[in-house]
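Complex shown without one protein chain; remaining protein chains in place.
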Amino acid sequence: MSKALQIALGIITSIGGFLEIGSVVTAAQAGAAFGYQLLWAILLGVLCLIFLVEMSGRLAAVSKHTIVDAMRERFGFPFFSIVLLGIVLVAFLVLVAELGGIGLSLQILTGIGFPWWAIPVSFGVWALMWKGTFSLIENGASLLGLFTIAFVVAAVKLHPDGASTAHGLLPTFPGEDKAKYGFTAVSILGASISPYLMYFYSSGAIEDEWDESYIPINRFIATFGMSFGGLLSMAVLVAAALALQPKGIDVDKFEQAALLMTTALPKWGFYLFGIAMLFACLGAALEISLAIAYFFAQGLGWNWSENLQPSKDARFSFVYTIIIFLAAIPLVMGVDPIKVTLMGMALTAATLPLAIVPFLFLMNDPIYLGEHRNGWISNSVVAIVILISFVLAVVSIPLQVLGS
Amino acid sequence: MELNAELLIGTKVVDSAGESVGRIEEFRVEREEKACLVNTYVIGVSGLVDRLSAWTLVRPINKFLHSHKLYSLYEIPWQDMDLTDPRHPKLRKARRDLRPVN
Partner (left out) sequence: MKLVRDVLDKQLIDRENCEMGRVSGLIMHVGEKSQPRITHIVIGGETLWMRIHPMLGRISKRLARWWGPKRDGPVRIPWSRVETVGRDIKLDVRARETGAIDWEIWIARHIIEHIPGGGEKGEEEE
C-alpha cells in the first residue's frame, strides 16, 4: 500500500473511530446545558490527544515496543501492576458503557429494551474479535463509524452562529451551575484523553509493523485524524446547543440525545442517530476489548496478535473473551449505560496520571527513542497534560457527586 | 546461599555502623557463559534515575532547583556487601569510607 493511501486510511479510521458513547453523551450534555461554552474543553482534549497519539506511534515505530511493553521493562512489575489495576478497571467500565451504547442504539431502532440486547451484542463483539483480524477491526469498524459524520451534517443544517461558536473555543466561567459545568468539562476531557486509545494505537503500530520511516505518516495521522475527529465531537455539542438548549432539554437519557439529529433531519435523523451510534460504540467496544487484552499480554510477556488464530495466543484470546462477557452482566441487570458512561469518563480523568506520568519518562528514554525522543515542545505538552490530569484526578469524583 | 536478586531492589542498605547509605537500585554484572558475575551494587537515588533512563528529564529539573540530593550514588564492590540477611543488607565499611560517584 502506498504511503499516501496509508495516510488517508489512517486519517479516515481515526475520524470514524473517534466518537463513542462517552464523547457523544458528554458533548450533548455540554451543548444542552451550556450552549457553546464548553467547546474549549473539546479543543483542549483534542490538542492533548494529538500529541499523545503521535508520541504513542513514534515510540512503537522507533523502539519496536508498545507503551505497555516499555512500561513493564522500565518501571518493573510492582509499579506496572498498579497501572494495570487502575487502567484495566476503568477501561472495563468504559467497555460496559460502549456495549450499553450498542444496546441503546438497537433499543431505539427496534423498540426492544437494551438489557435484552446485552448478551447478543457481547456475543457479536466477541465473535468479531474471535474471527477477525486487526485490519478488519481497525479499518472495518472505523469505516462504518464514518456514519457519525451525520452529526456534522445535523450541526450545519441547524445554522450555528459563527461568532458564538468561535467564542465558545475560549474558556469562560458559567453564571450558574458551576459544579455541573466543572463536572461536564472534566467528563469531556476524560472522554477525549483516553489512555486506552494510546495503548491501542501503539499496539496497532506494532501489528502494522511500523518502523522509523513511518514517523512522518504517524504525525499526519495523529494531527489530521484527531483534528477531524474532534470536529465531530464539536458538531455534537453545537447541534445539542441549537436543538436542545432552547427547549431546556437535558440529556439524561439516550433518546434525548437523538433529538439533536431529528431536529435537524426530521425524516432520517432518528435512524441516522441510531445507526451512527451503533457503529461508533461497536468500534469503541472492539478497541477497548483489544486494549485490555493487549495490556495483559504485553505486560506479562504472552504471545499476542489479533492476526493469530485464538489457540496460538490462548491467554490473549482468553482475556478478551472473559472481559467481554463480564461486561455484559451489569447490562443484563439493567444498569443504566449513561450513568456508567459518566462514571467511566470521570474515572478515566481521575486515573490519567497513572498513564501519562510514566509515558513522559518513556518518551525521553534515549535507549528506546534515540534521536527521536521528545523535544521541549512535546515535553511541555506532556507536562501540561500531567498538570491537567492531576487536577482532574483531584476534582473529578467530588464534581461527579456535586454536579451529576 | 541462594537468593532472589529482584527482591534486593529497593532494599535499604546500612553501613558497618548502622547508618543508612541508600537503597540498592542496580547491579553491574559481567556476562560469562554459565553465569553473570556481580561486580558492583549501585546504591542511591541516581541509580534509580539511571535505571529509568530519566537523566534527560531530571537534569534540567535538578539544575532549576539547584539540588544536589539527586546525585547521591555509590557503587559498592561485591566484596564490601554483606548479604547474610538479604532483607537487611549491610556494608563491610563505614559510610565515611565510601566515595560517591559523580
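Things worth noting here:
For clarity, chains are labelled A and B in written order, and residue numbers in each chain start from 1.
Operating definition for what follows: contacts are C-beta pairs under 8 Å (C-beta built on N, C-alpha and C of every residue); 3 or more make two chains touch, one makes a residue touch a chain.
Everything numeric in this text was worked out from a predicted model, so none of it was measured.
Here one chain is not drawn; of B:A17, B:C36 or B:A94, the residue touching it is B:C36.
When you scan B:V14, B:V45, B:L83 or B:L98 for touch with the missing chain, the hit is B:L83. Chain B residues in contact with the hidden partner, per the touch definition given at the top, are 1-9, 25-31, 33-39, 42, 50-51, 53, 78, 83.
Across the interface with the omitted chain, chain A contributes residues 64-65, 69, 72-73, 76-78, 80-81, 130-131, 300-304, 309-315, 317-318, 321.
Methods note: only the chains that are shown with their structure count from here on.
Rounded to whole angstrom, the centroid-to-centroid distance between chain A and chain B, based on C-alpha atoms, equals 42 Å.
Listing the residues of chain A that touch chain B in their complex gives 74-76, 360-361, 364-368, 373, 379.
Taken together, the chain B residues at the contact with chain A in this complex read 9, 51-54, 56-57.
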